[in-house]
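To start, the structure itself, in structure tokens.
In this view, the complex is presented without one of its protein chains, the others remaining in place.
Note that the chains take the letters A and B in the order they are written out, and that residue 1 is the start of every chain.
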Amino acid sequence: MQYLDTGWFGIFVTVTIVVFVLFNIARAGKSKGEIFIRRIPGLNALDDAIGRATEMGRPVLMVPGIGSLDAVSVQAVTIFANVTKQAAQFGTPIRLCCADAAVYTLAQEVIRDVYQSQGMIERMDQNSVQFVSDRQFAFAAGVQGIILREQVAATFLLGAFYAESLIFAESANSIGAIQIAGSTQNTQTPFFIAACDYVLIGDEFYAASAYITRQPVLVGSLVGQDWGKMLIISFVVLGTILNSYEFKQPKTTQRVDTTAEVRGGNENVSSIEPYDGDPRTKTPDDTFVYRMFNPIVSPEMLTIEREKEQVEESVEPTEEEVTE
Amino acid sequence: MSGFNADKLQKIDRRWLYVILIVSVAITLLVGKGTEIPVYPDDSSKDLYITLMNVPEDKPVFIQSDWTNSTRGESRGQMMALLRVLMSNNRKFVIYSMGDPQAPQVARDAIRMVNEERRKEGLDDFKSWEDYIELGNFPNAENSLNALGNNIRSAWGNRRRPDTTGVDRSVFESPVLANVQKVSDCGAYVVVTASSTIDFAVERISDKVNLNAMVTGVVGPTVLPYKRAGQVKGLAIGLKGVYDMEYMMKYGLNHQLEGGVIKVDYPQKPEVSLPPVPNGQTFGQGATNYLSLHIALGLMILAIILGNVGMFVGRKGGKK
Partner (left out) sequence: MITNLLSLGWDVNPTDPNKWFIILGVMLAGGVGAFLLSKAPTSSRRSIIVAFTFVSGLFWVLKYLWPEPIAFREGDVPRNGIEGFGKYLTDGVPFVSTLAQTLTAFLLGLGIFSLLRVHLTKISRKQKDWQFSVILLISLVTVCFFGYWDWILFNFRMKDVLVSDDPSTWTWVNQVQDILFDGLLQNMDAAMFSLIAFFIFSAAYRAFRIRSVESSLLMVSALIVMLSLMGALTFVWNSAVLQASGGNPVHFLSNFRLDTIAGWVQSNVQVPALRALEFGVGLGALAMGLRLWLGLERGGVSQ
């Protein structure tokens, strides 16, 4: 990446948070006592939901969203592994529907591992994990069909959901299923809140596996995240104070962003010029905080002399040869 | 007695709600076509109009069109409003998708429809290769945007399109892209989307281009933080955003119409004064659908009030 584009500050913060997380993972591995995690009602209801499905003899439906294979869907599948573990013990049928082939492959492996580790591989239905479609609304129609036809008793909608969220949640609501949902897409959270019994909001979704399993690595990572939050909160507070102060100051300089020709190409450059307009207070791009993320880049910084590559003379056929 | 009725108000069968909704919206769509409703455009829509009307003549606009037919109620209106502004100002554009393999086709359809409108008004068509380039779909928005921000010449280098004589040539030989060496050489970058591809655009290229977005009503709130932070310059949200754009295309911004009337003002930016678009159609899908949005929202508010009245009366009845 070009540090001149974004400044070093953002990267510094990212690296600091990474250090926080790794440090706390290392620390949690050594500590004996359990670290407190606040109550998350949606995750406490997990057992109830599976219990209800067992009583009714109907399946539990799990959907890891429609995102591709990334941190979100891996986290969703991880939570589903815990759900499956309990379901396997009670012999409750499960349905895990995927919209992405890579997520499907992962989910299938993980779910098989869960049944195997429980010594109940014979209880696993080969078709319990299925790929439905990678077209968003074909997937929505397919899963809605499964919800209504199989009259699922509980649904777990966890992952990256988009417009299909309400189709699932309302359909399952109409048949009285107990629903636990959570989406990293904040746009969908209101829909889930309106139609589901329990909703994981924002990063509660990422806290889920730490909450359920209490594995030191996961709990440590959660503590690291909290440190990161503290860091961000302190930056927000400091930034607010700094900007509030600066916005009261008179404007004496102005930032000029332009492009300049440097070594045969256009580059974005910027400079600070004296301000001689009507007296006024500082504008957002005059502030220290703005410069942290938008450094001043002068054309001189970009003028770096480099040698040119030696282009090998290709043997071109002479005109004579061509005409022949 | 009142308790019984109140309970009914709380438990109206959802099928009745559905019937009322579909009938009233359908009737409005059929009857209320093209009704001009006075509107106060959002500031974010005004900023988008400012960007689009100020695109330098020699720079192409990059349009990342990630919507499909499912959200055409909002997204196609946005797309067509965008195309109308660009075409009437004679700005070249590049159009491609990073969200969905179906997206290029619906974008092509939208271009065709705007071209038909222009033909009806006696204006020139926008021609592929000369006036715009359609690059098709790039799978995996995050990777593709990364590659685009990294090196546009290698990211798009293998795309070939027929020129005016029908011969396939590299897109960088077209008049549209000939002067583009890197992504920041675009006049403006507009993402028309119904999904989170706008997040990736903010992450990967917002520091390199003048990034703007036209998003559906549902996605809108998540883009607002980026708008407030200045990472997204202009933003049209949902059907209201479409109608805002169409309204400004017709009446301008901080622009004195005949009789000295200013229909759309922008008190925060008094230095801006933009006329209506020079030619072509202004009102379109936004104007057609805006009245039905009123009806749908009105019905929803009514239903919520009914439910609450039912709950309160029922509670009182229960206390007796």
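The definition used in the following text is that a residue touches a chain if its C-beta (ideal position, glycine included) is under 8 Å from a C-beta of that chain, and two chains touch if they have at least 3 such contacts.
The model shown is predicted, which means the values in this text are computed figures rather than measured ones.
The residue from A:V60, A:I94, A:V152 or A:I167 that touches the chain not shown here is A:I167.
When the missing chain is restored to the complex, the residue among A:V74, A:I175, A:I272 or A:M292 that touches it is A:V74. Only one of A:A102, A:I121 or A:I241 touches the chain withheld from this view, namely A:A102. For the chain left out of this panel, the touching residue among B:I27, B:A178 or B:I304 is B:I304. Listed by residue number, the positions of chain B touching the unshown chain are 12, 14, 17-18, 21-22, 25, 37-40, 42-43, 68-73, 102, 105-106, 108-109, 139-140, 143-144, 146-147, 150-151, 154-155, 162, 166, 221-222, 224-225, 228, 238, 240, 243, 267, 290, 293-294, 296-301, 303-304, 306-308, 311. With the whole complex as reference, residues 1-4, 11, 14-15, 17-18, 21-22, 25, 68-69, 71-72, 74-75, 78-79, 81-82, 85, 98, 100-102, 104-105, 108, 110, 113-114, 117, 126-127, 129-138, 140-141, 145, 149, 163, 166-167, 169-170, 173, 184, 186, 191, 193-195, 201-203, 205-207, 209, 212-215, 217-218, 221-222, 224-225, 228-229, 232, 262-265, 267, 301-304, 306-309, 311 of chain A touch the missing chain.
Keep in mind that, in the parts below, only the chains that are shown with their structure count from here on.
Residue ranges of chain A in contact with chain B, taken from their complex: 5-6, 68, 136-137, 160, 162-163, 174, 185-188, 265-266, 268, 284. Those residues of chain B that touch chain A in the complex are listed here as 14, 70-71, 140, 181, 184-185, 194-196, 207-208, 218-219, 221-222, 230.
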